[in-house]
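Every protein chain of the complex appears in place save one, which is left out.
Order of writing sets the labels: A and B. Residues in every chain begin at 1.
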Amino acid sequence: MSAIPLSHILILASILFIIGFVGVIVRKNTLYMLMSLEVMLNAVGVAFIGAGSAWQQADGQVMFILILTLAAAEVAVGLALLIQMQRKFKSLDIDLLSKLRG
Amino acid sequence: MMILSPLEWMFYLAALLAVVASVKVITGKNSVHSLLYLVVSLLAVAVCFYLMGAPFAAGLEVIVYAGAILVLFVFAIMMFGLGQDETLHAPKIASMRIWLGPCCIALVLLVQLLYVIDSSALQEKLTSNIIDAKQVGTLLYGPYLLAVEIASFLLLAGLIAGYHFAKPDGQYEHLNIQQSTNEKGEL
Partner (left out) sequence: MSIAYMHTILTLLPFYPLVSFLLLISFAKRLSWQLAASLSVGAMALSALSSFALVWQLSADLPVITTHLWQWFTLSSSEQINISFYLDGLAAVMICVVTGVGLLIHIFAAAYMKEDENFTRFMAYMNLFIVAMLMLVLADNLVLLYLGWEGVGLCSFLLIGFWYHEKANVLAARKAFIVTRVGDTAMAIGLFMIFKEIGQLTITDINESARVLWIAGDNQPYWIALLLLGGAVGKSAQLPLQIWLPDAMAGPTPVSALIHAATMVTAGVYLIARMHGIFLLAPEVMTYVAWLGALTLLLAGVAALAQSDIKRVLAYSTMSQIGYMMLSLGAGAFSAGVFHLMTHAFFKALLFLTAGAIILALHHQQDLFKMGGLLKRLPFEAVLFSIGLVCLIALPGSSGFFSKEAIIAQLFSSPTAGPLLWVCAIVGALLTSIYSCRLFFLAFMGSARFESPLQPSSSKLVKISLIVLAILSLVGGAFGTALEHGLSSVFVAAPMVEMVNDPTWLHAVAIATPFVGIVFSWFYFSKYREVSHSPLVENTSAVNQFAKQGLGFDRLYDWLLVKPYCTLAKVNRSDIFDQLMMLNAWYVTLWHEVLASSQNGKLRWYVAAIGLAALLLTLLLMLNVGEVSMEIS
């Protein structure tokens, strides 16, 4: 069996997480923001599974399953909101939704 | 210099693929293309999972993430025309200013993370243990039973919220609920 150092896995997770983070900040399109969020969630999953594997614990994968559930629910609600937004604003520009400014 | 086995090679290859695909996701101009890159990224991560000794997680990644969640994305984009105007809002590569700030923050954060990972005594920790579905299942329906219940509630909530939000406007009228249509008027 392969033996990948845990640090490498965590580095991969960090890079993926940062990429997703940049995507959330930079993109104005809400759809892209959602996709970037998926990337970030995925990165967290990588970290969990890597850690679980390194310590021979199944908890990491349990956490991954929970994250999966979370992602599913988030996407369901997020896409529904996107559809609603598309209907109301004919656009997916997140900056249009800034009515809560102070 | 350490000699890498083929499987390890595969891991680093998959990892590189995941990173590249993720970058393509956030820089893409066509939402369907970005989505396909996201699928690629997820599949690459699934390979990584498998090589980390988590075949069950790899399966879930492929089936649930790539197979279900992203298909939901595709449906939403296709059916409701969400991907039509993304070019309008896509940042131009030429104007680097938009990327500058976020990238700086992200880079610093990344450096920090790497430093933390590097400084902790993880180098010698290897992930050469296979954890199969049985172990996960035992744990899931043992100590984590409550978490599973909560997750199911979350899914239920997501279901209801998705159903509610995605309903077209007209369906509210018979419920006599005041719709905030003036939002559009104000904007």
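Please note the rule applied: contacts are C-beta pairs under 8 Å (C-beta built on N, C-alpha and C of every residue); 3 or more make two chains touch, one makes a residue touch a chain.
Everything quoted here is computed from the prediction, not taken from an experiment.
Asks: Let's see if you follow the contact definition: name the visible chains touching the chain that is missing.
Replies: Those shown chains that the absent chain touches are A, B.
Asks: Please identify which residue in B:V19, B:L72, B:L109 or B:L126 touches the non-displayed chain.
Replies: Candidates B:V19, B:L72, B:L109 or B:L126; residue touching the omitted chain: B:L109.
Asks: Using the touch rule from the top, list residues of subunit A that touch the missing partner.
Replies: Answer for subunit A: residues 21, 24-26, 28, 33, 94-95, 97-102 touch the chain left out.
Asks: On subunit B, where is the contact patch with the chain that was removed from view?
Replies: Subunit B touches the chain not shown through residues 101-102, 105-106, 108-109, 112-113, 115-116, 119.
Following the convention adopted for this analysis, only the chains that are shown with their structure count from here on.
Asks: How far is the middle of subunit A from the middle of subunit B, if each middle is the mean of its Cα atoms, in Å?
Replies: 4
Asks: Once bound in the complex, which stretches of subunit A touch subunit B?
Replies: Going through subunit A, the ones touching subunit B are 1-12, 14-23, 25-29, 31-32, 34-36, 38-39, 42, 45-46, 49-50, 52-54, 56-62, 64-66, 68-77, 79-84, 86-89, 91-93, 96, 99.
Asks: Show which residues of subunit B lie in contact with subunit A when the two form their complex.
Replies: Residue positions touching the partner: 5, 7-8, 10-12, 15, 18-19, 22-23, 25-26, 28, 31, 34-35, 38, 41-42, 45, 48-49, 51-54, 56-57, 60-61, 64-65, 68-70, 72-73, 76-77, 80-83, 85-86, 88-91, 98-99, 101-103, 105-107, 109-110, 113-114, 117-118, 122-131, 135-136, 138-140, 144, 147, 151, 154-155, 157-159, 161-166, 168-169, 183-184, 187.
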